[in-house]
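Subset of chains shown; positions unchanged.
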Amino acid sequence: MGWRLSQLAERFGLRHQGDDAEIRGVNTLEAAGSDEVAFLANPKYASLLDSTGAGAVILQAKHAGRVRTSLVSDNPYYDFARIARLFARPEGHHAGINEQSRIHPDARVASGATLYPGVHVGPRTSIGEGAVLFSGVYVAEDCRIGEGCILYPGVTVLSRTDIGRRVILHPGVVLGSDGFGFAQGPEGLEKVPQLGRVIVEDDVEIGANSTVDRAALGETRIGRGTKIDNLVQIGHNVHIGTDCVLVAQVGIAGSTRIGNRVVLAGQVGLSGHLEIGDDCRVGAQSGVSRSIPAGSDVSGSPAMDHRTFLRSAALQPKLPEMHSRLKKLESQLSDLRDRLKQKGEDDG
Amino acid sequence: MGWRLSQLAERFGLRHQGDDAEIRGVNTLEAAGSDEVAFLANPKYASLLDSTGAGAVILQAKHAGRVRTSLVSDNPYYDFARIARLFARPEGHHAGINEQSRIHPDARVASGATLYPGVHVGPRTSIGEGAVLFSGVYVAEDCRIGEGCILYPGVTVLSRTDIGRRVILHPGVVLGSDGFGFAQGPEGLEKVPQLGRVIVEDDVEIGANSTVDRAALGETRIGRGTKIDNLVQIGHNVHIGTDCVLVAQVGIAGSTRIGNRVVLAGQVGLSGHLEIGDDCRVGAQSGVSRSIPAGSDVSGSPAMDHRTFLRSAALQPKLPEMHSRLKKLESQLSDLRDRLKQKGEDDG
C-alpha cells in the first residue's frame, strides 16, 4: 500500500515540498530508498541529508533547504511515528476467538476480540473489543482487559487485575504476582497474604518479562500513558503516575509513590516508601533511598543532584592522585613545621 | 465468612479487648471499616490509631489504650499475617487433574493435586498431594514436586529438579536452566555440559521471572524457608542456606555459598566462588567480590562495612569541594614556602 506525499501532508497537517512521490515505507536516512520516507530529528545527523536516497525526509523548516523533497514538521520524530504507523504490520495472523482457547463460561469476551489457541480466561473476567490475546496468555478470574489491549505470548495476569484500554503487555509480563512480604514468626519467615490487586490505566505499555506485584492491601497502580521497558520490577503498593518512562531493569521497592512524567533511566533502584515528585529524572544505575521533590534531577548511588554527581564522578578516577597529594601536603607541612620549630620560629 | 474477635483471639493466642465484633476481612489502618481488622507494627504510624475506622486493631499492649477494640499481640505483623490468611482467597478456580493436561504415563501425580489444562509433566516425575500446577507449567522428566507446592502459570522446571513441600514458584520462574559455563577452545567458546541439578527445600518462595541454573556438576541448592523476590538470578552450583531473604533483581554468580538468615537487598550482585557467612546483610545495589564472615553488614560497590559506607557515601557529593580545598591548601603551602624561602627562613 502506498501513500502520496501530498496525502501524508494533508493527513498529518505537514507542509509538503518537492515531488509528489509515492511512499511505500519508512527507513533511516542512510538506508531509505526512493519510495521510502526518512526523518531528521537530531541535528547531529543533518549531514546525512546530503547523501540520503530517501524519497522524502520529514524535517524542521530550518533544514528544508537541504533536500529536494520533504515533509516539513515542527516535531519530525512525532510525525515520523505517526507516518510509520501506516506502514507497520501488526504482529500475528489469527483473527477471532479460536475454539482451542480456554474461556470460562462465566467470562465475557467481546465478539471482536482475538484469542489464540491455548489462551486461558478465568471466570468473571471480561475481555474488551479489539483486544488480542496470543498463545500462552493466562488471564485469571475477576480481571478486566480493556478495549484494544495486546497481550503477547506468555503474559500472565493474575486475579482481580484491572487493565485499561490500549494497554500493551509484551511477552512474559507478569501482573499480580504476590508482593514480597514476610513477617518474622517463631519458626522463621511467615508469608503475609497479598490481598490487594494491580491496576493498569489506559495506554500503558510494559516490556518483556517485566513484573508488577499485587498490593498487600489496596492496589499497585500504573498511571495512564506510562511506558515501562523490559525486565523492570514494580513492588507491591507502588503507585506510578501518568506519562512516566521507566527504562529497562529498573526496580522499585514496595509502597513508593512516583509522580507524573518521571523518567527513571536503566537499572535504577528505588527504595520502598519514598515519594518521587512530578517531573523527576533519575540517571542510569542510580540508587534512590530518600524522597525527592518535584523536578529533581538526580544520579549516583546513593543519588545526589545530577550536576554534583557529574563533578563527583569526574573525580573518582583522581582519588588515588588526591590521596597522594594529601600525603605530600602532610609531609611538606610537617617538614616545614619541624624546620620552623628547630629555628624557634614556630612555638606552636 | 466472618470471625468473631473472640474466636480470633482464642485461635491465635491473643488478648481480646473491647467489643466482640464480627470480622470479615483485613485492611490498613486508613482504609479498614468496622468489619475489618487492621494492625499497627511500625510505631511511626501510631497516630493513625486515633482516626482509624477499623473494627479492631492488632497491636502491642503499650498501644492498646489508644483504641476501643483490639487484639493485643507481642508480634502484631506476624499475627496480622496469620489472621489475613483466613481471609485470603487462593488464586485460581480449577480443581482436580484436567484431562487436557499432558501427563506422561510414567509420571506419578497424587490424586489430590490440581493440574490445569496445558500443564506438562514428564516421565518419572512425581507431583505431590495438594500441589497446584497452573496452565503453561512445564515440569520435565525425573523431577519431584512436593506436597502443597504452587506452580503459577508459565513456570518451567527442567529435568532432575527436586522441589520440597509447600514451595511457591511465581509466574515465569525457571529452575534448572543450564549454568553459564564455556571453555575456550580452538574455534571459540565451547559449551561445558551442565550435568548437575537444582534442589529447592521446603517452604521456599521464588518470585516472578526469577531464574535458578542447574549445577555444572553436583547441585544448586536453595535452603529451607528462603524467600526470593522477582527477577533474581542464581548461578550454577550456588548454595543458599535457610531462611534467607533475596530482594528483587539480585544476582549471584556461580559456586558462591550463602549461609543462613542472610539478607541481600535489591539489585545486589555477588561474584562467584565466595563464602557469605550466616546472618550477613548486604545493602541495596552493593557488589560483593570477596567472602565476608558471619554477621557482616556491608554496602557499596565494592562492598565495605555498612557504617563506613554511610560515611563514605555522605562525602561523595563533597568530593568536588574536597578537591578544591586540596588545591587551595597546595597553593597556600606553596606560597608560604616560597615567601619563607625568599626571607631565608626556610632552607629546606
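General observations
Note that the chains take the letters A and B in the order they are written out, and that residue 1 is the start of every chain.
Quick note on the criterion: contacts are C-beta pairs under 8 Å (C-beta built on N, C-alpha and C of every residue); 3 or more make two chains touch, one makes a residue touch a chain.
Just so we're clear, the structure is a prediction, and the values are computed from it rather than from any experiment.
Note on stoichiometry: the full complex in this file contains 3 copies of its one protein sequence, with 2 placed in the shown coordinates.
As a working rule, only the chains that are shown with their structure count from here on.
In this assembly, the C-alpha centroid of chain A lies 25 Å from the C-alpha centroid of chain B. The touching residues of chain A, when paired with chain B in their complex, are 102, 104, 118, 120, 122-123, 136, 138, 140-141, 154, 156, 158-159, 172, 174, 177-178, 180-185, 188-193, 195, 209, 211, 213, 217-218, 231, 233, 235, 249, 251, 253, 267, 269, 271, 285, 287, 289, 300-302, 304-305, 308-309, 311-312, 315-316, 318-319, 322, 325-326, 329, 332-333, 335-336, 339-340, 343, 345. Interface residues of chain B facing chain A in the complex, by the touch rule stated above, are 25-28, 31, 75, 77-78, 80-82, 84-85, 87-89, 91-93, 100, 116-118, 134-136, 152-154, 168, 170-172, 203, 205, 207-209, 225, 227, 229-231, 242-243, 245, 247-249, 266-267, 284-285, 301, 313, 316-317, 319-320, 322-323, 326, 329-330, 333, 336-337, 340, 345-348.
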